[in-house]
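What follows is a single structure, written as structure tokens, with notes after it.
For this depiction, one protein chain was excluded, whereas all remaining protein chains were kept in their positions.
This part shows chain A:
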Amino acid sequence: MKYEINIEGGFTGIPKTYKGEQSLNNEEKTKLLLSLQKTFADENTKTRDGFNYKLKLTDHEIVYNFEFDEFNIPKEVRMFIESIIKK
């Protein structure tokens, strides 16, 4: 699965971009995609210096675009981003 992750905002205000390809087994991919099909909570508009996560995933020909803040990012997406940052 190809990914492009943009993390903006934060106290530092320094944007970070991660771009590449990550191989996921069927179970991991299903978990991730299912988490993206849920209804997300509203953004917390009172947050200051929170991160804003912009996520673009390309699985074969299908492109998924999502945007999250610190409070509505699904756990699976956060774990996926964490694994990318660790690479």
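Keep this in mind: a contact is a pair of C-beta atoms (placed from the backbone, for glycine too) under 8 Å apart; a residue touches a chain by one contact, two chains touch by 3 or more; residues count from 1.
FYI, contacts and distances are computed from a predicted model.
According to its UniProt record, the chain left out of view corresponds to "Neutral metalloproteinase" among "Biotin-dependent carboxyltransferase family protein", "D-proline reductase (Dithiol) PrdD", "Neutral metalloproteinase" or "Asp23/Gls24 family envelope stress response protein". Only one residue from A:Tyr18, A:Phe51 or A:Tyr64 touches the chain missing from this view: A:Phe51.
The chain not shown here is touched by just one of A:Glu4, A:Glu28 or A:Glu70, and that residue is A:Glu70.
Although one chain is not displayed, its contacts with chain A can still be listed: residues 8-15, 44-52, 70-71, 75, 78, 82.
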